[in-house]
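Our next item is subunit A:
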Amino acid sequence: DEKDGIKVAMITSQGGLGDKSWNDSGYQGLVKAKEGMDIETKVIEPKDAAEGEKFLNDLAQAGYDLIITMEYAHGDVLKEVAPKYKDTHFAIFNQVVDVPNVVSVVFGEHEGSFLAGALAALMTTDTSISRINSDKKIGFIGGIQSPGIDKFLVGYREGAKYIDKDIQVVVGYANSFGDPNKGKEIASSQINNGVDIIYSVAGGTGIGVFEEAENKNVYAIGVDTDQDYLKPGTILTSMLKRVDLSIYEIIKQLVDGKLQNNTVMTPALAQKGVSLTEMKYTKDDIPAKYLERLEEIKQDIINNKIKVTDITAK
Partner candidate 1 sequence: MMKKIFKFNIMKFIIPILLAFLVGSIILLISNINPISAFYNLFIGAFGSGRAFLSTLYYATPLILTGTATAIAFKANLFYMGVEGALYIGGFCSSLAGIYFHGLPPYIHIPIALLIGMITGGLFAMIPGILKGILDVNEMVTSIMLNYVAILGTTYLASFPFKAKDAGFSATEMVEKSAVIPKIFDSSMVHYGLFLSLIFAILIYIMFKKSTFGYDIESMGKNVNFSESCGMQTAKKTIYIITLSGALGGLAGAMEVLGTYKRFIAGFSSGLGWDGLTISLLSNNNPIGVIFSSIFFGGLYSGGAQMELLADVPRTIISVIQGLIIFFLAVDFTVKRFKKIKSR
Partner candidate 2 sequence: MEMIINTQKLTKQFGDFFANKDIDLEIYKGDFHALVGENGAGKTTLMNMLYGLYTPSFGKIFIKGKEINIKNPKDAIKHGIGMVHQHFKLVESLSIFENIFLGNEITKNKMFINFEKEKKLVQNLIDEYGYSFSADTKIKDLSVGEKQKVEILKILYQNAEILILDEPTAVLTPQEVIELLNNLKKLQKKGKTIIIITHKLNEVKDFSDNITVLRKGKIVGKAKTSEVSIEDIAKMMVGREVILKVDKVKSEIGENIYSIENVSLKNKTRSLLENINIQVKKGEIVGIAGVEGNGQTELLGILSGIIKCSNGKITFKNKEITCEDPRKIRNHKIGIIPEDRYVDGLCSDMPIYKNMIAGYHYSYSSPKLHIFNWNDIKKHCETLKEKFDIRTNSIEDNVSCLSGGNAQKIIIARELSQNPELLIVSQPTRGVDVGSIEFIHSEIMNCKKKGMGILLFSSELSEIMNLSDRIIVMYKGKIIGELNSKEATKEKIGLMMSGLSEEVNHNDEKNI
C-alpha cells in the first residue's frame, strides 16, 4: 500500500490541541504540508503518555509512513517501537533517539530565550519608555517546573545578565499549563515586585499573564507561536519555536524521497528554527539602538561568539 499516497500522523503531547503553542504549532505545520502536498494526515490526542506506545504501534501497523510524536516522554518507547517498523519514519522532539528511522529534532530554545532576555534587560531600566520602571527586574513564568521549561529560563537569564549583571530575574511557576487565573495572580505578584517585562513559558496559563500585563500596563513576552496579536502592544515579542517549519520540512523531505536515516535536526537561531517575532505592534516602543544591539547579539550567537548554556544537552 506504499503507492497509494503518503500518510502522515501526528500524536499530540499531554494537553493536546488548543494549547496555543507547542501542539498547535506542530499542527499548523501538518496543515500547511497537507495543503501543499498530496498527503493524508491524521492527528491523535492520547489520554496520557502511556497510550502513546499503543498509538505508535497502531499507527505504524495502519501503514502510516511518518509518525510524528509531540510527546517528549515517547523517547523511550520509540527506542523499542521504531526498530520494529523499519519502513516507517518517526519523528520526536527535544531529544536524540538513536534509531535509524527516527528523526530527532532538538530546538535551540535557549538561544531564542537568550535574545528575549537580552531585549528585556535592555528595556527594563529605560524609564523613557512609558511602561518601564527603574527597577532592574524582569520576570519569567513557567507552567510546571521541569528541565524542558528551565532550558528557556536559563537562556533568558543568561541573555539578561549579558546585558547587565545586576538584572534580577524573578521566577514563578503555576504548576499547570492550563490555569490562566493562577498565571494572572503570579504575574500580578511579580509586577508588584517591580517587574515590568514577563516572559511566559506556560501554555494556557500564559494567557492570564498577558491579561495581567495589559491591566498593569507592563510588557509580556510570548512563546512558541507568534502570540503578539493576542494583546497587541502588550506582548513585546514572542520567542518563536518553528515546530511548524520543522514538521513541514520533515514531511517535505519524505515526499521528495530525501528523508534520510539517522537525521538529527537542531533548529536554532542559525537555522531560523527559533527567533523573535518581527514585533509588529511594539516596534515603535523599542528604541532603535536596542534593536540594533539585539541583531548584533543574534549574529554573535550564530557565529558562536556567544555561547548559550543548554541545560538539556548531555
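Convention: contacts are C-beta pairs under 8 Å (C-beta built on N, C-alpha and C of every residue); 3 or more make two chains touch, one makes a residue touch a chain; residues count from 1.
Here is how the candidates were picked: all candidates are chains of the complex that A comes from, given by their letters.
Because the structure is predicted, anything quoted here is derived from the model rather than measured.
S.K.: In the complex, what candidate makes contact with subunit A, out of 1 or 2?
M.R.: Of the listed options 1 or 2, subunit A touches just 1.
S.K.: State the interface residues of subunit A toward candidate 1 in the complex, per the touch definition above.
M.R.: These residues of subunit A touch candidate 1: 14, 16, 42, 44-51, 53-55, 58-59, 62, 72-73, 75-76, 93-95, 106, 144-148, 175, 312, 314.
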